[in-house]
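Omission of a single protein chain aside, the complex is shown with its protein chains in their original locations.
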Amino acid sequence: MDKYNKIIQELIQFRNDRDWEQFHDSKNLALAISLEASELNELFLWKKDDEVENINKDRLKEEIADILSFTFLLAEKHNLDVFDILSEKIKKNALKYPIDKAKGTAKKYNEL
Amino acid sequence: MDKYNKIIQELIQFRNDRDWEQFHDSKNLALAISLEASELNELFLWKKDDEVENINKDRLKEEIADILSFTFLLAEKHNLDVFDILSEKIKKNALKYPIDKAKGTAKKYNEL
Amino acid sequence: MDKYNKIIQELIQFRNDRDWEQFHDSKNLALAISLEASELNELFLWKKDDEVENINKDRLKEEIADILSFTFLLAEKHNLDVFDILSEKIKKNALKYPIDKAKGTAKKYNEL
Partner (left out) sequence: MDKYNKIIQELIQFRNDRDWEQFHDSKNLALAISLEASELNELFLWKKDDEVENINKDRLKEEIADILSFTFLLAEKHNLDVFDILSEKIKKNALKYPIDKAKGTAKKYNEL
């Protein structure tokens, strides 16, 4: 079993041991991802450019882990293979952001 | 090379082909994760309990992929192994949410 | 002086007493609004339809106040009259959501 499937099994076991599947509808899982993303962003609030890499690494790890936990559980709930959907998205983005137009600019695809 | 490393390599290639690493400081990556999480949540806005699983699956896939792209890039920037930090977080959460106290309740650990 | 201007003056005084204007660039103020909005949303996480009005009223007040504080400060920074921009937005939205098409549906304007 690969690392991804092993982690998914651990996340499901953790959830089932606590009888939490009842709370994990897609809307609440999506909200949980957003709240964890905000906790990640809180590490950077009020920081200027020269301070943004000077953060608490332990909290960084925990917030990234929290975001991934709920995102993996949402993907699993919908039987999505995260690597497949990432591959597909990279292909789509390659069409939205062709290298010759997108190189070196942070503009959105509809402004290129 | 496992699936995770393959995808990370594709994400880095995509970024480097466009010379986008200059924009990817940790603060902006964290903000990007949050904005993608909001796009995911938009799928559920105004929906009641009986409608929350009735969503556009193509958009669901794309938003999950967007969240994962930026989260994986942020982890990679800090040389974090996502499976290691997930394992560690699951262990920590097991202490914060002991089964006998947390079973069947959605309360936060500090209210258990 | 009306209530709005009185509160704005209090918010500015509070900020200036602490020499915090240096941190209040528009990007960080916008991020602060988002983080406070997430704290508001945390009150509702995992709640089902029949529980969503059963929340901690003191925390509700505080989170709404936090969102408004940073939003008012951002508006003030850009010399925006919040009542003027609200009036303008209501007029715009009336065109995007004509009553005969939008009545009773939660669809977005581009799906009406």
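Letters A, B and C name the chains as they come in the text, with residue numbers starting at 1 for each one.
The rule is short, and it goes like this: a residue touches a chain if its C-beta (ideal position, glycine included) is under 8 Å from a C-beta of that chain, and two chains touch if they have at least 3 such contacts.
The structure presented is a predicted model; accordingly, all values stated were derived computationally and were not measured.
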Residue of B:D19, B:E42, B:D58 or B:D81 touching the missing chain in the full complex: B:E42
Chain not shown, touching residues in subunit B: 23, 28, 31-32, 34-35, 38-39, 41-42, 44-47
Where the missing chain touches subunit C, by residue: 2-4, 6-7, 10-11, 14, 17-20, 22-23, 25-27, 30-31, 33-34, 37-38, 40-41, 43-44, 47, 49, 52-53, 55, 57, 60-62, 64-69, 71, 74-75, 78, 80, 82-83, 85-90, 92-94, 97, 99, 102-104, 106
Residue numbers in subunit A that touch the chain omitted from display: 31, 34, 45-49, 106
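Quick note on the criterion: only the chains that are shown with their structure count from here on.
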Equivalent interface positions on subunit B and subunit C, same or different at half: same
Inter-copy rotation, subunit A to subunit B, in degrees (Cα atoms; steps of 5): 180
Averaged-CA centre spacing for the pair subunit C and subunit B, given as whole angstrom: 26
Distance between chain centroids, defined by C-alpha means - subunit A, subunit B (Å): 2
Touching two or more other chains - residue numbers and ranges from subunit A: 23, 31, 34, 38, 41, 44, 47
